[in-house]
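This report refers to the structure that appears directly beneath it.
Missing here is one protein chain; the remaining ones are kept as they sit in the complex.
Take a look at subunit A:
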């Protein structure tokens, strides 16, 4: 993974998207996800569109190879809909994309907006039939009287065409807004979670799903917390977790009962009540939860930190990393401009040794668990010369600002990196700014 010295040096590789500052709402990237081999990289945006990039490996034998990601397929996954009963528009924004493991020549992914999940098949076509008996080459039907002979059509090569077609539509199962989808390791089922409920689906069946978690209180006045994220365990098909707006994570075992309202494990860090403030609950709300690849740990992201939990220890995380602690003294203004409600995601690298998450000012942070080191990098057009090494950034919380440091008050809170993804095997990362996708790779020493 890391070079011989253990140090990773991140270089700019590519950037996708428009340069202009005037960002159309539809172009706001809302999700980024590598497939299981890392060959494909999918993005979803607020306009309901999915763009898939494919890695083209050039000269892997050379010491400094560049793997470029180029557009493979793009399609309109979801369209805006209208709920007539509630007079509310249903956004077409893609909340999450999850790839299915590849089983045949085609690729499959699940994409979801607030209400509907769709299974898309992405397949390649590089041959076409020629020499039909009943049709002309342009498709017109021949006059049957002119047909005198019989021939077998042949398949001739054609330019590669990548087609995306919706194979399943899983609709009408969520009253509230879907925040997560997760494919099970059993290759048959997946879960979808909204603010109050989690449903279990079979990938083949669209007209029914099982409700496995329901935290809706009988009286909505008693509502104290909502579900913020959910994920299946990567190896145990009976286990899943869901996080809440109160900073707790519940692990559930589907073998225990049909309705998993009673958790098997409850992960919660005790809080010092004397430190409690108006903001405590809001900043403790977990915006993302991700299992490690080996299934032994899970990572949670709350507003100011990233926490690593050992699944065998419920009473506190084993590691806590401060993402941008300097924002603790800015919570008032962050509440006023709604930034305190921003939902940052987090991700693991392939061998679970490094974790990454985004921040403001187009900064993103990496924490090396083994080496106990962290790094702040920036995704910007200024650092986008080919193979340019990214310089670590430093934020000055107060006092004297050193050269090259940026003060907290100069941070641009409109430039948020909410979505990042790490290639499952290599040190290649995809970082989404508001409307651009940056691809960085580790300089191979």
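Observations
The rule we apply is simple: a residue touches a chain if its C-beta (ideal position, glycine included) is under 8 Å from a C-beta of that chain, and two chains touch if they have at least 3 such contacts; residues count from 1.
What we mean here is this: contacts and distances are computed from a predicted model.
Per the UniProt record, the absent chain's protein name among "Regulator of G protein signaling 6", "NADH-ubiquinone oxidoreductase chain 6", "Myosin VA" or "Protein YIPF3" is "Myosin VA".
Here one chain is not drawn; of A:34, A:170, A:291 or A:367, the residue touching it is A:367. Of the candidate positions A:124, A:214, A:253 or A:269, contact with the hidden chain is made by A:269. Here one chain is not drawn; of A:282, A:339 or A:406, the residue touching it is A:282. Residues of subunit A in touch with the missing chain: 2, 6-9, 16-18, 24-27, 29, 43, 45, 47-49, 51, 71, 74, 76, 79-80, 86-91, 176-177, 195-196, 220-226, 245-246, 269-272, 275, 277-282, 316-322, 325, 328-332, 335-336, 354, 366-368, 371-376, 392, 394, 435, 437.
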